[in-house]
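All protein chains but one are shown at their positions in the complex.
We just call them A and B in the order they show up, numbering each chain from 1.
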């Protein structure tokens, strides 16, 4: 590939010598060879181009004039830098880490169907009757349960566990040690227990006389192009599968409880937790460590700010924040008011002194702190 | 099994033809055959029975009259639906996923004792001197450390790690990639460090001149019927085992620090974190993502609401919420008051204007927002 090819790939403008070869994108200060491509779409990196070993650079179109004169031989000038980063990193992404074929150490049970070009790494266990689509790559130490169906062109990283009966669409990616279809966390007490009591009365009027397990008979279904992060846990459904829609991306250490339904094109960021039977719409964004209570619904295109706790259902196409999560504007207003409390206490103390001059500010607990 | 058998199993009333066969419980809309059992204990599903392929349905006893006429051939009418769900799913739970015996790929070190009917899957490593009780099932890719003792009738799912010297009771279930007995997170600085300074003075008057490791010499002990979720982490004790009482259920991604003691019949929901040396009583419920500080105590039958942060010890048999966690009623009251702050600021502004008519609302930071 040369600079002109790269510009074409990124739908970008080329300035300079398009014949210069490009081999590897990198930070301007970490370029080691002329065919490294210095990525300086962040304006603060432009100054580094002068001393970079790279001869080709990718910059934002509106920053071309600020590139030090003569710093590089060719500039690839892009209009939407983050999108260009997707194209650029995709073009140079490494090939699948496992060769086509089945490693001799793998254990493949009876009745397994492997599509064309499947790659199975060392110490993989594929359960009876499983189907793996064409071109899917299964890295070492993966467990694929009995009857699991995986679509074509998937990539299952080391240590991922896929429980029996689960269905994965095409182009699914599972990262290190992800857990698909462990049993749900679902128990009941023979008599009314402490949690039911707390929900009804706010008090603990009953005790848990025993915890009886509700088994998870269903599995997990992931749509096409779903990605699941490292050590993320998506639990089985009780009678119907827990479902994740097409193109939804799930970060590391996310927990998705039993029976949850997540729509398409959602982003569930790191350490998000969604309790059982919640229903999440399409294109919902849950920022880092958002918690969602069981059985609530979140509408399409909702955005929930990091760390929020969603305790009740939320309408779509709005931004939410706080615990309990409310519309961002209201959460922000409440927060700002709490930051002005010191002055408010002072004002009330002064008012009390003015209104009842015989009583002093030291007469009670509400004097200014 | 037929409808009459199922009613007997669930201690339920039978309406209709008890001889109808039942093979698989499912959502009414997902029934595919007459011997599927439509589960419609949630009243909103009753209307679906008319079009369901199932000939037998399980419904709540108080909903029998609302079942569409002629919808099914037999009704199993239950008194406590969630408890019935436990019985129903238990009756149809799949058999253990590993055949009895030791898979030829497993590595069993010297001095291991295997009980009758133990099942060991592919790529399992059992350390020297370990004991595994009768009927216990160990799925693929599990690591069992040296000297570990596992009771009878356990189920250890793929990728679980059990550190050396740990003890698991009878009927213990570990889910995918659970970590039992990793080392505790315990360090000390040779001189007083920033955390000690912060605790004493609220300021950082000291720096961390080095972090020296406190090793974890003890292991983890789990009682009977304990269940540990996927990617949950229960760390070793320093000198005495970290201990979990009988029948306690631990959800995915829960962290239990070194030296923690958890009582019996507790429920620790998803992403809960308990810091080192905390002591949790019996039948305590920590809802999703509750955090508990090190060395605090929580009394029997306490219920802590989702997302709360327990910073100090809590008495038993009460409901707590918030960060820091306080009695739910007080937490709720404070929250409701913060939601009325806007009006309070307005009132104070009006009072200031009324009391000192010469000064206007724009005279300070505390006018209504």
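Assume a residue touches a chain if its C-beta (ideal position, glycine included) is under 8 Å from a C-beta of that chain, and two chains touch if they have at least 3 such contacts.
A quick note: this is a predicted structure, and the numbers were derived from the prediction, not measured.
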Selected from A:72, A:102, A:158 or A:206 as touching the chain missing from the view = A:158
Filtering B:121, B:159, B:223 or B:288 for touch with the omitted chain leaves B:159
Full-complex touch with the removed chain, picking from A:4, A:134 or A:319, is A:319
Among A:1, A:47, A:212 or A:351, residue touching the chain not depicted | A:351
Hey, which of A:167, A:271 or A:297 is the one touching the hidden chain?
-> A:271
Contacts from chain B to the absent chain lie at residues 105, 107, 123, 125, 127, 141, 143, 145-146, 159, 161, 163-164, 177, 179, 182-183, 185, 187-190, 194-195, 198, 202-204, 207-208, 210-217, 231, 233, 235, 238-240, 253, 255, 257, 271, 273, 275, 291, 293, 309, 311, 323, 333-334, 336-338, 340-341, 343-344, 346-348, 351, 354-355
Absent-chain interface residues of chain A come out as 24-27, 30, 39, 80, 82-83, 85-86, 89-90, 92-94, 97, 103, 105, 121-123, 139-141, 157-159, 173, 175-177, 227, 229-231, 247, 249, 251-253, 265, 267, 269-271, 283, 285, 288-289, 301-303, 306-307, 317-319, 328-329, 338-339, 341-342, 344-345, 348, 351-352, 355-356, 364-366, 369
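What we mean here is this: only the chains that are shown with their structure count from here on.
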If chain A and chain B share one sequence, what is the angle of the rotation that overlays their CA atoms, in steps of 5 degrees?
-> 120
Chain A to chain B, mean C-alpha position gap in Å, rounds to 22
